[in-house]
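A single protein chain has been omitted from the complex, and every remaining protein chain is retained in its original position.
What follows is subunit A.
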């Protein structure tokens, strides 16, 4: 802060029942008395608003403002503190397109006034539209720095996805049967009531693995949680084996399970396991009523089942009474997988099956998933690992900003093209047919030049 660095966080750091002015001076008051600080701030604010086109009513209460306006307050806060370098973290994530355009206009003005702006985003479009230079960060390392004018979205996408060794999985051609899981017009909002899944429809057939690719935070988690009954859906319907599932309420997940939908959650530590429990307790969790009658739990039966799972899934150490926290990540994941797969579900929904799992376990888990498919189960796979999606799936759906923006055949899909889709470079409103992916890069490039906000932005500025 003292060095003139200002940060606009993804989630705003504002006191909601304070006025704009109070929020701006908070922590940077130049006097012990509030009135004098506020008076001076008001004058400075007027100057800033004039210089940069950042109009906000200084006496408005934050919670009455729109998200875009709140973001403007955050920017003003940084500028009031004399920031020369402004860092914005995913600034458009919460904005409407119009608000985002306004933000870009402000950022351009700031740049022209000599401020340095660092934009953290996963949306290629924004990078192409307003940046001068772009650096790509992958797995904690800066992998590439390019001049925006000298590069193309395809090149950035390639750098983002990387060219890692593909984990090849041996599998036969899929033999899809009838539709087992069908999602129609699903809309899901997150905890902040912001829609994350926007009118999504797709289906998964028996004996097929459908991979849902996308940069994390584009609605996959919410979609997964809604399908498995862990999060209430705003609208839309989920059909299981032709029957509409009622997933509302706290016992939605239980009804989904009862109907034959098994769920391997994305975060095993947060949702999949109780790490303080012993392994056998976790292997029956959620299905505990099946062991013993009435209110009693047959511990002997449960432990026997756990030992069976441990042997079958090669979970090490083989002690069913060991505390779950003491297993390695890969073995913990196997405990979850064993629990869900051994119920013989019709539909298996798997999130991030190999996150934080060692190579050996990855191979084992992949093979188990393929085995499930060959038994005729419908499998929905969500992963941020593009390689995993490509090697396991029979069909790939790409999700961006809550929409399914494309579908691809993993055998023919080009990694760069998938990367572009994941970064949101697609024709607005276009409905790609099943299996259609741009065969070569040129159409994508064409779409880009046609729809890039960089070109449209000139129309925005002049009224």
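As a convention for this text, contacts are C-beta pairs under 8 Å (C-beta built on N, C-alpha and C of every residue); 3 or more make two chains touch, one makes a residue touch a chain; residues count from 1.
As a working rule, contacts and distances are computed from a predicted model.
Entry comment: the absent subunit's protein name, as recorded by UniProt, is "ABC transporter permease", drawn from "ABC transporter permease", "sn-glycerol-3-phosphate-binding periplasmic protein UgpB", "Succinate dehydrogenase" or "YprB ribonuclease H-like domain-containing protein". The residue touching the chain not shown here, chosen from A:28, A:143 or A:274, is A:28. Of the options A:37, A:92 or A:220, the residue whose C-beta touches the omitted chain is A:37. Think of the hidden chain as still there; on subunit A it touches residues 1, 7, 9, 13-18, 22-23, 25-29, 31-35, 37.
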